[in-house]
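Only one protein chain is missing; all other protein chains are in place.
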Amino acid sequence: MSDIQLELNQISKRFGGNQAVDHVSFSVTQPELIGMIGPNGAGKTTLTNLMSGMLKPSGGTIYLNGRRIDGHAPYEVTRAGLGRTFQVTRALNRMTVMENMLVPGLAHNPSARRDNLQERARDILSLLTIEHLTNEYSRALSGGQRKLLELGRLLMLDPLVIILDEPFAGVHPRLQETIYKYIDRVYQDGKAIILISHNMGAVFELSHRLIVLNFGALIADGDPQTVKNDPAVIDAYLGHDEDE
Amino acid sequence: MALFKRIESAIDGSIGRRRLGYALLGLVILFFLWFPNDTSQSNYVKTVFISGFFYAILSSSWALLAGIAGQFSFGHMAFMGIGAYVAGLFARDGITFAALGIALTPESISSVGAIVIGTIVAGAVGLVIGWLLLRLRSAYLALFTIAFSELFRIAMLTEYDYTGGSNGLSLRPLLQVADVDTARQIEYYLMFALLIVCLLLMYRVAHSPIGMFLRAMREDEDAASALGVNVVRYKILIFVFTSMIVGLAGAIFYSDIGSERIIPEQLEVLQMSLIIAYAVIGGMESLLGAAAGAFISRYLLEAMREVVITLPLGLTLPDGSDAFVWETGAWRFALFGLVMVFTLRYMRNGLLYPILDWFSGRDLIMQETVSIRKSDDDVAADMEDSG
Partner (left out) sequence: MVIEDTLFILWLMVAGPLWAAVGLYLLPNLNHNRSEKDQLPVTQLQIAGVIGGFALGPIGVGLFYFEPHLIRRTTIAAGIIVTVFVSSQVLVRVVEPNLPSVLWLVLAGPLWAALAAYFIPRQYRMVEADDQNVLTAAALGGFAIGPLIFGLMWKHTPKISRDWMIILGSLGAWQIYTVFAINNPDNLCVAAPFHVTYLTQQTANGVVIGAIYSLMAVGLTLIYSVQGIVSFAHGQLYMVGGYFSFYFLMFGANFLSDLTGTEVTINPLWGIPVAAVIVFVMGAAFERAFLKPMHDGLIERVSEYAILITFGFGFFIEYTTLAIAGPFPQRTGRFIEIRRFTLQRTQITDDFAFGPINIIGDRVFAMIIGIVLIFALLYFLQRTWTGRGLRATSQDKQAAAVAGINPTNMNTLSFALGSMLAAMSGAALIPIFAWVPWVGAEMVGRSYVIVVLGGLGSVPGALVGGIIVGIVEALGAGCHPDPSKGAAYKEAFALVIFALVLLLKPTGLFGREQH
């Protein structure tokens, strides 16, 4: 095991009277492939937004690679080395695939030579099997291809930790395989990945560790087999029986 | 269509579109440089050209702000007005900071100094407004900038003790040339040079990494910031930059270049709507398109003041004249509005941008327009086919 890359301490978030994330703590080492699951409304997306700086936590701290990142603007978090995708894919529609790749590259290093960046972008695109689309407008991409593009953009940032929010949602099985391969490849490269998905099969197959959220709180954290048999987790998914 | 395709391939095969485009652009610039030497042209036409250049700067900078960066501001004319009014007031009254012991008398300020200060103040106000606008998006942003612009106009109209009210304010002349013809000639070149400089500056910004960040922001602010783009900084930056450009243009144009005084009427929403209409017709996402749109629209609107249709075959009207004369009045603007609406609906990229794009040889618009979103199933089927 290597160093701790991402560390959450007692992170919480309130919206009005609603406790969306309730004192969640965990840490991520590198390389690691973590699945994050939980029923709808468990706070997965809110937690992602908190980690990526889209929301400011109401309490708690987040450290990335030894630097405190909670409350920092999203772009600072990104530059510190935490990349994320969105649940609903956000391709920059009226820019070409190559431009989509260049934005993070240039944001990371505005003085970088464009040919170098383009070369790197092409390598990543060919890894993702969408090299033939380099000069297409990203609005022309299919849902699965957009997911791939979004993943590719992340690699341009060379992040330490990647959060993938529902990378398989609404994607054709054939393209899902490509995304599987991609995730595995990135993991082999030594990055930490947090995978959020409703696709239990994929999560159990890919991840080496599972984090389960329910009602904003972390209810289980451990290897998939243990978590699978945890009564609290079963309870969260099957619902609480009133008669008990 | 077939003919067009043949011409297209003939050009591609010989000199290439890009080179042809540059050649044509060079010719256009040469024409503008030669034009004031054409003694058959009246000073009136030159004045139309000068104001055409001025509006080209306004429209193209709005295109940068709204079309490329996606900030739909209606306050553009107000920043132009700030530049002009501040330069004018400063050159007339000077400024005193009693507390600091600094007193600048009007005599100690050159007209260039006044213009510089007008530009800086326009940029500073742009900084404040840009910062306030961070919280607002699309319709709210448009409404806030309208409110700002109207407040400024009303203040300029009402504080007539300082600003001259509806009579306007005359700025200190930038040039001291007695002969009208020579003066026009110099003014013409000055404004043309300003247009070229502004366009080059804006082109430089739009084609630098910043331009790419601005477009990314326009497409999706959250996604851009998740990719490491400092959205706040670039939003404010583009606001300050465009405010300074229009502030500079306003301060120079009203320094007796267009022989006009800056009047509050210039700051009305209606004037702003003209700027927007020029940009839309030229192509909102292209600096050169918007500039050309503004110049051509302005020229046509002037030329269409009176439409004369000479009757053929020696026919005469009942009153004995052989030409039908139509004072177009407001109809030309009505027609212009109609063109704008239909352009928006059916030619999203404007009427001129597609032409410019064709010359660039990249066919971006064509590609973008025909690109149709594929479904995952099709993609998967393609993948099966290819193995």
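Order as written gives the chain letters A and B; numbering starts at 1 within each chain.
Just so it is clear, a residue touches a chain if its C-beta (ideal position, glycine included) is under 8 Å from a C-beta of that chain, and two chains touch if they have at least 3 such contacts.
Predicted model only: the values in this text are computed from it and were never measured.
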Inset, instruction - Write down which of B:178, B:308 or B:330 is the residue touching the left-out chain. - result: B:330
Inset, instruction - Based on the whole complex, identify which of B:95, B:154, B:180 or B:200 touches the chain you can't see. - result: B:154
Inset, instruction - Based on the whole complex, identify which of B:11, B:104 or B:146 touches the chain you can't see. - result: B:146
Legend entry - Residue among B:174, B:263, B:276 or B:379 that touches the chain left out of view: B:276
Legend entry - Selected from A:58, A:87 or A:134 as touching the chain missing from the view: A:58
Legend entry - Hidden partner interface residues of chain A, rising order: 12, 14-17, 56, 58-59, 93-94, 139
Inset, instruction - Name every residue on chain B in touch with the hidden partner chain. - result: 66, 70, 72, 132, 135-140, 142-144, 146-148, 150-151, 154-155, 157-159, 268-270, 273, 276-277, 280, 329-331, 333-334, 336-338, 340-341, 344-345, 348
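FYI, only the chains that are shown with their structure count from here on.
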Legend entry - Centre-of-Cα separation between chain B and chain A, whole angstrom: 42
Legend entry - Of all residues in chain A, those that touch chain B in their complex: 52, 54, 73-75, 78-79, 83-84, 86, 90-95, 99, 102-104, 106-108, 110, 129, 135-137, 139-145, 153, 157, 170-175
Legend entry - Contact footprint of chain A on chain B as seen in their complex: 209, 212-213, 215-216, 219-220, 222-232, 367-368, 371-380, 383-384
